[in-house]
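Dropping a structure here in structure tokens format, bear with me for questions.
Only one protein chain is missing; all other protein chains are in place.
On to subunit A.
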Amino acid sequence: MTRAGEAPHYLVERIRDRVAEQAHELGIHVEVCGDVVYLRGGVVSEERRREVEEAARAAAGGCTIRNEVSVIPAAVPDGEERLT
């Protein structure tokens, strides 16, 4: 059980739901280890990275959030893949 008193199994899903609903990010991986919630994945701006964290925090019942979500630079590519 986490500090929030919920089995990690269900907490993961509650956080994923909240991140989808509030931050509209579906591709975020959520992992709960004891009292710590890890967030992973990629978003396109620093603001969205914060939004994901806020949404997760709102559903995490006091657990510590480790926001490991990265911001994708999305630069112009420097090469191509030739498919022959």
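Quick notes on this structure:
Basically, contacts are C-beta pairs under 8 Å (C-beta built on N, C-alpha and C of every residue); 3 or more make two chains touch, one makes a residue touch a chain; residues count from 1.
Just so we're on the same page, contacts and distances are computed from a predicted model.
Not shown: a single chain whose UniProt protein name, out of "ATP-binding cassette domain-containing protein", "NitT/TauT family transport system permease protein", "Predicted phosphoesterase" or "NADH-quinone oxidoreductase subunit NuoF", is "Predicted phosphoesterase". In the full complex, subunit A touches the omitted chain through residues 24, 26-27, 29, 41-45, 47-48, 72-77, 79-84.
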